[in-house]
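Here the complex is missing one protein chain, while the rest keep their positions.
First chain written, first letter: the chains are A, B and C, and each begins at residue 1.
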Amino acid sequence: MKIVANYEIPFYQYLDEQSIPAADAPALMQDTNHLIRLYQQMVISRTLDNKAVALQRTGKLGTYPSTRGQEAVFVGMGDALTDADIFIPYYRDTATLMQHGVPAADILLFWGGDERGNLFADADKNYPYSVPIGSQLLYAAGVATANKIRKTNKAVLVTCGDGATSQGDFYEAMNVAGIWQLPLVFVVNNNQWAISIPRTAQSAAQTLAQKGIAAGIACEQVDGNDVIAVQARVAVALQKARDNQTATVLEMLCYRQADHTTADDAGRYETAGVREKEWQKEPVGRLQNYLEKQGVLMPETISVINAAAVTVVEEAVTEYLAATPDQPTAMFDHLYAKLPAAYAAQYAELKMINSFARNG
Amino acid sequence: MKIVANYEIPFYQYLDEQSIPAADAPALMQDTNHLIRLYQQMVISRTLDNKAVALQRTGKLGTYPSTRGQEAVFVGMGDALTDADIFIPYYRDTATLMQHGVPAADILLFWGGDERGNLFADADKNYPYSVPIGSQLLYAAGVATANKIRKTNKAVLVTCGDGATSQGDFYEAMNVAGIWQLPLVFVVNNNQWAISIPRTAQSAAQTLAQKGIAAGIACEQVDGNDVIAVQARVAVALQKARDNQTATVLEMLCYRQADHTTADDAGRYETAGVREKEWQKEPVGRLQNYLEKQGVLMPETISVINAAAVTVVEEAVTEYLAATPDQPTAMFDHLYAKLPAAYAAQYAELKMINSFARNG
Amino acid sequence: MTEMTLVEAINQALMYEMQADASIVVMGEDIGKNGGVFRATVGLLERFGIERVRDTPLSENMIGGLAVGMAMAGLKPVAEFQFMGFMYPAMNQIINHAARMRNRTRGKLHCPLVIRAPYGCGIHAPEHHSESTESLFAHIPGLRVVIPSTPARAYGLLLAAMRDPDPVIFLEPARLYRWAKQAVPDDGVALPLDKCFILRQGTDVTLVSWGSLMRETLAVADTLAANGIAAEVIDVATLKPLDLPTILASVAKTGRCVIIHEAPFSGGIGADISAAIAEQGLLSLQAPVQRVTGYDTIVPYAKLEKYYLPDETRIMAAVERVMA
Partner (left out) sequence: MTEMTLVEAINQALMYEMQADASIVVMGEDIGKNGGVFRATVGLLERFGIERVRDTPLSENMIGGLAVGMAMAGLKPVAEFQFMGFMYPAMNQIINHAARMRNRTRGKLHCPLVIRAPYGCGIHAPEHHSESTESLFAHIPGLRVVIPSTPARAYGLLLAAMRDPDPVIFLEPARLYRWAKQAVPDDGVALPLDKCFILRQGTDVTLVSWGSLMRETLAVADTLAANGIAAEVIDVATLKPLDLPTILASVAKTGRCVIIHEAPFSGGIGADISAAIAEQGLLSLQAPVQRVTGYDTIVPYAKLEKYYLPDETRIMAAVERVMA
């Protein structure tokens, strides 16, 4: 017997639970303005999230998946993405989308049950939400393939949850990314839960990161409560994707500080006290502590940041609530480039019924 | 950054290309009778294989996938399996099936295009061939789950090719085998080709064995031209499955010394000379050399073994060719436990047309 | 006797049969501690333990494959898919193995499994939570496809599905999960799996539907009755195999038929029924059969879904056309 291959899984953390910086921290750790921007984005994310949950509770929004406690993952990615990169989200990635140019009002529109909430979709920048778990990973590989063939030098970032890593799609996407050397970065938001199923029941793999070994691609675990580590490692992976046309998988360790969605009740399955314990590691406070200790974030600034976030969110809510309803016939308008004659009668019927409804 | 996990992939070879035993070889290396049995089985396998190809060429068999050059993989497994174990083949595993109790005539019947070639199927022993690549891996996990739940203490062995490892099924099956601790052994017959696609185009993973890391299960690479290594490592894995209820994936390195099937022409894509070079490693000669050097296999014995193999195969062919055709109505007889009334008219029509055909 | 909702009746059937048959194993995503996203499996884990009530990793293809393997190896898996729109990854296992294993092995192995999934729109859920693609399964030889429309039929049909020796796709109308309560005796009595149910006798027109739209169909029958028109109402319930004789006998009597389903028009099972009526009952038909179905488009997100789903107005208009 001889050993023919060897693998190691690194774990990156630059700002620890006590907000103490690591010795090998990147330059970002000293870039106060940049850190304050990250902090601001996390505050906006949390503010929008709280608001969305409240809107749902009052019947003004559909089922909504909270991002609470996972702000560092989404904001760190959003910050690392450049305008030239392509982002392919799963359904929980609202903060990243916002940083990558999507208006918060569109996000609310989507969760309000309106297809026009996907109007940001753009083959050169952001793709729409994906609801079937894991499926986006495969078309992301297709998008990366197209960009590689077309020599656009763009990097593609795609995300999924810990539960999604059990889908064959995850593995198949990494496998083709490895063999075709695709400019593709996979980020796994390991928030420890897939609805009621804990991470520990998804896989016997010690880390989710190591799943990349199966595809021969680089893999790392990152402290997903440390926005600095998230930003830095995603930025490195994107750079490698652009420069070397290689894929990376990054597992972000964090904790879902909320029910799965507003339709869920984690009280049924989450052990009491765990959430509170995990809260000690949550990202917003962690960065705030650091910035305060550095003396670069004053209580007044925090107030200003909070107030600004509220304004951004309120404006989005106002815009969202003011949206006029879409036409029923919209369900046919974009089914095909041109509606085949075979469906014209149905279209006409739908239109007629609806015009009665409006007049009657 | 710190390292949080470490993995190594071992490679097992006990009898090398020059038929020299390794220092760490198992007791089997000294068990002459057992080795001669293995040799015999490989000879039978190759004899049947040659015959099947010949039958196909003369229109007496359908498309057939040769096992040439892969005898050690199939025979080693077949030998390691006990009567109490469950074997779930893919379409190329004829030798293993034969060792596990399936008559060669049934194998020919299957490749002759007759469902009755699957009549060996038995939930406690052998499952039928699986044609959709990779799909058997998942139901094998189901079979292992059932056996675990039913506490039968049986081990399940399932096989696939190198191409099959690109299917999500492979990963999903390993993943559930890991987390549910299933008594399941995966053997990958890495014969370097999936029709025209070389192993090197399937995955950037340095070994296929390491794909097990993604599932947290044990993984090994084995010299698939060394029947002793195959037998020994499969036996160990099966024992672990029975005793510890754990899963293992074994990658067997060998070479497809034939076209993919009789419908294929490898001349279109296989580089000239490679097959011949790989032939230096082929398993039958390798074991024969060793046994000859040990002085335990004489030319007369080889003649006897060859002649016996021919007899076995000829008997099977005779039985196969003598099989009376199945009834056309058989296509309905086993569709449901009891044919629903809704299909009675179709059944009657089929029966009537066919009785005309027979009479007319 | 307790009144219960459709989803509670599902739960009651699972409880009953797990108690009666030790080979039943219920599995799926979030079906254990969480009791299922619709609460169909609530209490099973506590009562039958984790060996028989198995939360799975998140993979539908895997769930399909596990079910096939478990079924062949002597268990009776009852797998829940969270929504019908998430069943597609399991099609390969369902079509290529579950439906074929008995035939492939000439009866030596078989796949007595049940796949349960909520289906249909109208619950204001996100995209892919609103499918009615029962046609896809009803076309596959070797499968049975069953859709209940009341608590009592959900109970009796699910028992039958669990006792059937072949694979059954059991689709539950999510919109009716908690719609109306009904007394459902826990008597373990199964309903037949290849019979339509005549819910109302009538002589003037036959209304044929299944699943979630039975609600609107019955409401229309009420309105018609109030107007002196006696509609015969049929709940098809089992879509494969299709009990055409019951439907044909009814149409032979009434001479008029409206078929109502939620799935898109093209390739909907309404076409099978309408074609059979015309081909076999041509002479008794007094007006062309009418079909009221979902449109040939994608079910809209929550805000517009009500415009997709056939409603009483559309059904009534069709009845008026066949009565004209």
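The working rule: a residue touches a chain if its C-beta (ideal position, glycine included) is under 8 Å from a C-beta of that chain, and two chains touch if they have at least 3 such contacts.
Since the model is a prediction, treat every value here as computed from it, not as a measurement.
A.B. asks: Of the chains you can see, which ones touch the chain that is left out?
C.D. replies: Per the contact definition above, the missing chain touches A, B, C.
A.B. asks: For the chain that's not shown, point to the residue among A:Ala140, A:Val185 or A:Leu297 touching it.
C.D. replies: A:Ala140
A.B. asks: Of C:Val37, C:Leu136 or C:Leu218, which one is in contact with the hidden chain?
C.D. replies: The missing chain is touched by C:Leu136.
A.B. asks: Which of A:Ala173, A:Val187, A:Leu250 or A:Val317 sits in contact with the chain that's absent?
C.D. replies: A:Ala173
A.B. asks: Consider the whole complex, including the chain that is not shown, and state which of B:Val274, B:Ala337 or B:Ile353 touches that chain.
C.D. replies: For the chain that is not drawn, the touching residue is B:Ile353.
A.B. asks: May I ask you to list the residues on subunit A that touch the chain which is not drawn?
C.D. replies: Looking at subunit A, the ones touching the missing chain are residues 86, 115-116, 118-119, 121-123, 127-128, 130, 132, 135, 137-147, 149-150, 168-169, 172-173, 175-176, 179, 330-331, 333-337, 340-343.
A.B. asks: Contact with the hidden chain only, please: which subunit B residues?
C.D. replies: That gives, for subunit B, the contact residues 62-63, 91, 112-115, 131-134, 163-164, 166-168, 194-197, 201-203, 263-264, 268-269, 325-326, 328, 330-332, 335, 342-343, 346, 350, 353-354.
A.B. asks: Considering the entire assembly, which residues of subunit C contact the chain that has been omitted?
C.D. replies: Missing-chain contacts on subunit C: residues 61, 85, 88-89, 91-92, 95-96, 99-100, 103-104, 127-128, 133, 135-136, 138-142, 240-242, 263-264, 266-272, 274-280, 282, 285, 288-291, 295-298.
Note that only the chains that are shown with their structure count from here on.
A.B. asks: For subunit B, which other chain has the most distant CA centre?
C.D. replies: Chain centre farthest from subunit B's centre: A.
A.B. asks: Can you compute the centre-to-centre distance for subunit A and subunit C, using the mean CA position of each chain? Integer Å is fine.
C.D. replies: 36
A.B. asks: Could you please state the distance in Å, as a whole number, between where the Cα atoms of subunit B are centred and where those of subunit C are centred?
C.D. replies: 40
A.B. asks: Hunt down the residues of subunit B that sit against at least two other chains at once, touch-wise.
C.D. replies: Correct list: 168-169, 172, 175, 179.
A.B. asks: Please set out, as single numbers or ranges, the residues of subunit C touching at least two other chains.
C.D. replies: Each of 57, 59, 61-62 in subunit C touches at least two other chains.
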